[in-house]
Each structure stands twice: as structure tokens, then as C-alpha cells.
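Encoded as C-alpha cells, here's the structure I'll be asking about.
Here the complex is missing a single protein chain, while all its other protein chains stay put.
So that you can tell them apart, the chains are marked A, B and C in the order they are listed, and the count of residues begins at 1 in each.
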Amino acid sequence: MTARIGVVTFPGSLDDRDTQRAIRLAGAEPVALWHKDKDLKQVDAVVLPGGFSYGDYLRAGAISRFSPVMETLIEQAKAGLPVLGICNGFQVLTEAHLLPGAMLGNDHLHFVCRDQKLRVENASTAWTSDYSEGQEIFIPLKNMDGRYVADEYTLDKLEAEGRVAFRYLDVNPNGSLRDIAGITNEAGNVVGLMPHPEHATEPLIGTGRTDGLPFFTSILKKLVNA
Amino acid sequence: MARVVVDVMLKPEILDPQGQAVQRALPRLGFEGISDVRQGKRFELEVDGPVDEAALARIHDLAESFLANTVIEDFTVKVESEAVVAEASK
Amino acid sequence: MARVVVDVMLKPEILDPQGQAVQRALPRLGFEGISDVRQGKRFELEVDGPVDEAALARIHDLAESFLANTVIEDFTVKVESEAVVAEASK
């Protein structure tokens, strides 16, 4: 048996096909989900992919957050469905208040595309168990609105509860507070991050590293062993 | 038909790099005497029908739940026609 | 110190993709009766010293040459303190 992992396509999603490919490379079955359908097709987990849904015109993720698919997703995520938000997907998750804080324009005001060094801070979420805590990895980052902000109280709470999942190393590429690259919810089923693990899954492509594959093998193992 | 304007600005404690970039450019353009610049968004809504209390309340809700993200932004709602005072339009 | 606000909006005949995206989302959010949305920029400038004719003229120049590109955008300059009428702040 393998796991079925849904990938939502919003209008303006860009990395949906790549995410499906990464899921396939990890050995799971990708299932395309459409923003206008409330039906999640009984998938075992969902990825909200990167892109510029609705052009990111109001705020990144702000319009997608009100799609029909999100109604079901918000409900099921609260009930424990594993959800990974990558880049624009992370932005949707914060707009939907499944994850705390908000994403703002990069502090240098430019789009940035780079091979980013990260430290895995929490290797016990549904999506990170194939990493080890403290592991340093390189994952491509590409965004315009990647500056993670939250109030001090929320930041302290995230730190105290070990919910900062990834932190930028060497360079803070967008002005995120406390170098936060990704966070998890309390239960560890909902994870969001700005860098793109789906772009680091094949040795020849992109940066040529495969440091992103464990996201997809982590969830596969969890689902298959469940 | 009336116009309602929603202004959305970053909360004061949040860094506003766009405003800062404008401010930093000012001396280069020969402008002195501007001690701070903040950049935000302005939405102009054309409302069908009367802009009464109820309509304003609904627009307030719209701003709060959608046009602004109140985690990071503050907003104000104004009826435009009454707000065009002291205007030095081009 | 006084605050001067420069509002920059796309000219009416220019496509405003951002405003359109907001408008198209409204029905889905349960909002009816808004026939058009335009999205622009709001700059809040904190001016040292008096905001007299000369200062306003200089800010007008700044808006014209830097804050707006008048090929596609219009702008207005207002002194804030006098413009806070009919405000339904949150």
C-alpha cells in the first residue's frame, strides 16, 4: 500500500506539477486537487504548492485562503490531516490562521532565488521525521514575500514549544524574524516553510542536490506505518 | 453611487522597507526635511446604493477580514466625498 | 511636525489587475453591491517644520517625479490633519 498525497492547484499555482513529481519520486501517489472543489478525494495528506495564486495581488495567499477547497482543508487540518505549505502554500496557511504570524515583502524589496542553507530545528513533525534535529541542508528559495513576522509573544511561544521547524543559516534572505524559515502547528501535522523542497529532489535538476526528498519520504513512512 | 476608501498601513511596530527605501532616496533627489515615510495601500470601492451605517459596517468587516491582515496591518474606512478636503490635486 | 499623505492611483484607463482580483473575490466572500475596486498606494510623509505652500509644492514635485510615474498614474497630495473627517477607524 502506498499513500495518496493531494496537491492543490489554485489559479496561479506554479509548482503543483513539480510537487506531484517529488511525491512520485518518494514513492507515494500524487492526487491533483482543484481549488473550486470542496472534495479532498480522501487523500491521506495535502501539499499546498508554491506559486503566485491569484497573482499574490492583495497579499500573498490572501485570496486563495477563501477557496472552496480551503473550507474542507481547514476543517480536516484541525482534525489532524497532515498539510504541508510550501512558499505560497505557507502564505495561504498563515492567512488561513492554521499557522500563526504573517508573511511580508522581503526586506530588500526584491524577489530572491538562491540555494539556501537551513537548519532542521524540529525533526518530529509529520513532514520532517526523516531529518535529524540540527541537520544542515540546502533547499532552493524563491520568493517575493518571504519575510516571516509575528509578535514577540507568538515568537517566544513558537520557540518555547519547539515549533520553529527550519531556520535560515548563513544568510537571512528576506528579513524573517529570528531567521525563521518554517514553522509547525502544535500538533505537528501542519508545516509551512518558504524554501522549496520539491525543487531539491533530483541530482541533475536545479541545484543538483536532493536535500528536499526527506519531506516526502517522511510523510510517506508516517502514512504507510500508520 | 459613492466611493468608499479603505487605507491599509503596516502597524507602526512592523518594519516598512518600502517606506524606508523611499525615505533613503530623498536626499539623492534633493529633498530634505522629511523625517519618516510609510507606504501602504489604498483601496477605492465604488458602492452601489446608499452608503449608510449598515453599508459602512459591512465594508469595515470586509476590510478587517480581507483587505487587511490585522496581524500586521491597521486600516481606516472613509467615505470619499466627505474626505476631499485640503486637497492639492495635480 | 505634520503628516502629508500622497495617494497614487493608476489612471482610470489603465488596467488595475490588483483591484480586479479583489473585486472578483468579493462575491465569494459574500459581498455584493461593489461595482468597482481600484488599488493604489498611500504614502505617509512626516514633514519637519511647517507645511506651508512651499513645502506642499515640493512634495508635489516629489510625487510627480518619484512617487508616481505620471505615464500611468495619477496622484493627490493632502495634509493629513485636515483630512481626517468622516473616518470610521477600527
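In the analysis below, a contact is a pair of C-beta atoms (placed from the backbone, for glycine too) under 8 Å apart; a residue touches a chain by one contact, two chains touch by 3 or more.
Keep this in mind: contacts and distances are computed from a predicted model.
Asker: Name the chain not shown, per its UniProt record: "Monovalent cation/H+ antiporter subunit D", "Peptide/nickel transport system permease protein", "Pyruvate dehydrogenase E1 component beta subunit" or "Phosphoribosylformylglycinamidine synthase subunit PurL"?
Answerer: So, among "Monovalent cation/H+ antiporter subunit D", "Peptide/nickel transport system permease protein", "Pyruvate dehydrogenase E1 component beta subunit" or "Phosphoribosylformylglycinamidine synthase subunit PurL", the name matching the hidden chain's UniProt entry is "Phosphoribosylformylglycinamidine synthase subunit PurL".
Asker: Of the chains you can see, which ones touch the chain that is left out?
Answerer: Every shown chain touched by the left-out chain: A, C.
Asker: Give the residue, chosen from A:11, A:68 or A:162, that touches the chain omitted from the document.
Answerer: Considering the complete complex, A:11 is the one touching the chain left out.
Asker: Kindly note down the residues of chain A that lie in touch with the hidden chain.
Answerer: 11-12, 14-15, 17-18, 21-22, 50-52, 54-57, 108, 110-114, 140, 142, 144, 196, 198-199, 202, 204-207
Asker: Residue-wise, where is chain C in contact with the chain that is not depicted?
Answerer: Per the touch rule, chain C residues meeting the hidden chain are 10-17, 20-21, 24, 69, 71-72.
Throughout what follows, only the chains that are shown with their structure count from here on.
Asker: If you average the CA atoms of chain A and of chain B, how far apart do the two points sit, in angstrom?
Answerer: Centre separation, chain A to chain B: 31 Å.
Asker: Taking each chain's centre as its mean C-alpha position, how far apart are chain B and chain C in Å?
Answerer: 7
Asker: Residues of chain A that contact two or more other chains, please.
Answerer: Chain A, residues with two or more chain partners: 58, 66.
Asker: Give the residues of chain B touching no fewer than two other chains, as numbers and ranges.
Answerer: Chain B, residues with two or more chain partners: 66-67.
Asker: Going by the contact rule set out above, which residues of chain C touch chain B in the complex?
Answerer: For chain C paired with chain B, touching residues are 1, 7, 9, 19, 22, 25-26, 29, 31, 33-49, 55-56, 58, 60, 62-67, 74-79, 82-83, 85-90.
Asker: Which residues of chain A touch chain B in the complex?
Answerer: Those residues of chain A that touch chain B are 58-59, 62, 66, 94-95, 101-102, 104-109, 149-150, 175.
Asker: Which residues of chain C touch chain A once you look at their complex with the stated criterion?
Answerer: Where chain C meets chain A, its residues are 17-18, 21-22, 25, 28-29, 39.
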